[in-house]
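With one protein chain removed, the remaining protein chains of the complex are shown where they sit.
The block that comes next holds subunit A.
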Amino acid sequence: MATLEIHDLHVSVEAENGPREILKGVDLTIKQGETHAVMGPNGSGKSTLAYSLAGHPKYTVTGGTVTLDGEDVLEMSVDERARAGVFLAMQYPVEVPGVSVSNFLRTSATAVRGEAPKLRTWVKEVKSAMEQLQMDPAFAERNVNEGFSGGEKKRHEILQLELLKPRIAILDETDSGLDVDALRIVSEGVNRVRETGEVGTLLITHYTRILRYIKPDFVHVFANGRIAESGGAELADQLENEGYDKYVKGGASA
């Protein structure tokens, strides 16, 4: 069973006046089949956690460990992490001009699966995944994220999640900028993947809204670069009512 273990993770970014520490000792273990919601105010470091796990070059790990089934994730390049089964659904997916969605998906699936998917089954697979996410087939011929609406970008991220079948899925504010219909469609996509029991999910969000659709097993409050409190789904209800005030006092610099 796949397990992602984050231990005492410290991460800095380069700022104008030298490195600035954003993550200040994160401990978190995510097992296949589990869903962890990480919630926190803006600037608390949630997205830094997501991007650091995926290996974005902007972030420098200054301490701690991240392992996937004992393998050192921090030693891996970005593409190696993805092939090892770590998937990041991005808050701001990047436009890649000149590369069609269909070409991108196939290249990506080939890389992650280690062999090119058989063309006939692949076409069916993509088509049905797109239908379930209520995406127009013409979408496949557009360039990756180019001119996509906010909702289209997020559906496209979840489409990749469904096709790439990672062992650990990190969803970085997938709910942001979505209307209720799009949120439901996207959440259903995430739930289809979760229901396989094959994926450990790290759901990063600012709002509790998405948790009505995706029920977490664990909720963690993220504040000032670390996990301030952990609990079950009931912690989300408490956050809904009380907000983050009690966690940001004294840590308001972030």
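We adopt the following convention: a contact is a pair of C-beta atoms (placed from the backbone, for glycine too) under 8 Å apart; a residue touches a chain by one contact, two chains touch by 3 or more; residues count from 1.
Operating definition for what follows: contacts and distances are computed from a predicted model.
J.: Which protein name, taken from UniProt, belongs to the chain you can't see among "ABC transporter permease", "SUF system FeS cluster assembly SufBD core domain-containing protein", "Putative DNA modification/repair radical SAM protein" or "Sporulation and spore germination protein"?
T.: From the choices "ABC transporter permease", "SUF system FeS cluster assembly SufBD core domain-containing protein", "Putative DNA modification/repair radical SAM protein" or "Sporulation and spore germination protein", the unshown chain carries the UniProt name "SUF system FeS cluster assembly SufBD core domain-containing protein".
J.: Among A:Gly18, A:Gly98 or A:Gly147, which residue is in touch with the absent chain?
T.: Selected residue, touching the omitted chain: A:Gly98.
J.: Of A:Asp79, A:Asp181, A:Glu195 or A:Glu240, which one is in contact with the hidden chain?
T.: Among A:Asp79, A:Asp181, A:Glu195 or A:Glu240, only A:Asp79 touches the chain that is not shown.
J.: If I consider the whole complex, including the chain that's not displayed, which of A:Thr62, A:Thr107 or A:Ser149 touches that chain?
T.: A:Thr107
J.: To test your reading of the contact rule: which positions on subunit A touch the chain that is missing from view?
T.: 54-57, 77-79, 81-83, 87-88, 90, 93-100, 103-104, 107-108, 111-112, 143-144, 160, 164
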